[in-house]
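Every protein chain except one is present and positioned as in the full complex.
Let's turn to chain A:
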Amino acid sequence: MKTIGYIIQKEFKQIFRNKGMLPIIFILPILQLVILSNAATYEVKNIKFAYVDYDRTSTSRALIEKFNASNFFKVLTDFPSQEKASAAMLSGEVDVVMEIPNHFERNLLKEKTADLSITINAIDGAAAGVESGYVNQIVHSFNQGVKMTILDTSKKVAQPVTIQAIPSFWYNTTLDYKTFMVPGILVLLVTMITLFLSGMNIVREKEIGTLEQINVTPIRKSQFIIGKLFPFWIIGMGLLTIGLILAKLIFNTPMLGSLLLLYTYTSIYILVILGMGLLISNFTDTQQQAMFIAWFFVVIFILMSGLFTPIESMPKWAQIVTEFNPIKYFVEIVRMVLLKGSGLGDILPQLLKTLLFAILMNVLAVWSYRKVN
């Protein structure tokens, strides 16, 4: 016990004396949380919108005014011809072009139907889909207005019955994406920092040769490993705390569930990450190698964690792969506990799986750690 205690003490001394390491541990996560939470968004806003109005009537102007009034569209210019508009889209000046054909108003009045042409830059398929949705919404509401004002003044008989759905948004009533992202980014920073630090730590002792000296001492494998990794467990928990405080102060993220439950889960989760770090350092000889391997796993794990893209929309095989991704469970749980207020019963499956990973990882890591070549 005394030995472990002293190794932990020594480890903390070294961490706090490493002037290059301190900012990595404490400042980078804060920046990450603040920047990513504000920047990583699915919302499509400020769509660069242009139109070609061949009709030039009060109806066509009313339609354009509808777009102008929308928050999502930034109406840039009107082009005299479709060719000019296409050229502008090619050069990236506009994303959506609406063409209002000649006789638009006349057709609407006489034949009760008219055509509109919408061209959308669909390089980013997801954004194009969203943009198309917005356009349809506006055109639809314009349609209703037209029915009321122009058509229905003459005959009020054939008023069609419409069904309106009013959705109620649970857990994130204002559909604020930050509420959704901040807890996820918290996972990112706890995972990245603890994995990198622990992965590089034992390799560092290998690199500077101190491990050779340690290996000749009667110190037990378990004492050394616990002593080396425990500080990073503390740092991981500290990072969660810093992250939660910032989430509350800056983003006013709702925290409905029990924080104790979140901490309990995190304490197990960090064991998985530390086990991974140790495993990486067992199979590498330099900090550089360890860093690259850690990056490789972190990138895959994060992209497949449901943090940025929903797991449900991944192909079947990828969904199966995510079952082995501990980050996925943490992302799920942090969102469940903070935003939905889930209790122990709700998160038990994920908790047990994480515990299983923790045991597996650490058994593998300790088993593969060798004092002798």
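The working rule: a residue touches a chain if its C-beta (ideal position, glycine included) is under 8 Å from a C-beta of that chain, and two chains touch if they have at least 3 such contacts; residues count from 1.
Keep in mind that, in the parts below, contacts and distances are computed from a predicted model.
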item: Complex member absent from the view - protein name from UniProt, among "Acyl-CoA dehydrogenase", "ATP synthase epsilon chain", "ATPase" or "Protein-export membrane protein SecF"; value: "ATPase"
item: Of A:125, A:167 or A:209, the residue in touch with the unshown chain; value: A:209
item: Absent-chain contact - pick from A:218, A:310 or A:345; value: A:218
item: Listed residues A:14, A:32, A:70 or A:322, member touching the removed chain; value: A:14
item: Interface with the undisplayed chain - residues on chain A; value: 2-3, 6-7, 10, 13-14, 17-18, 208-210, 212-219, 371-373
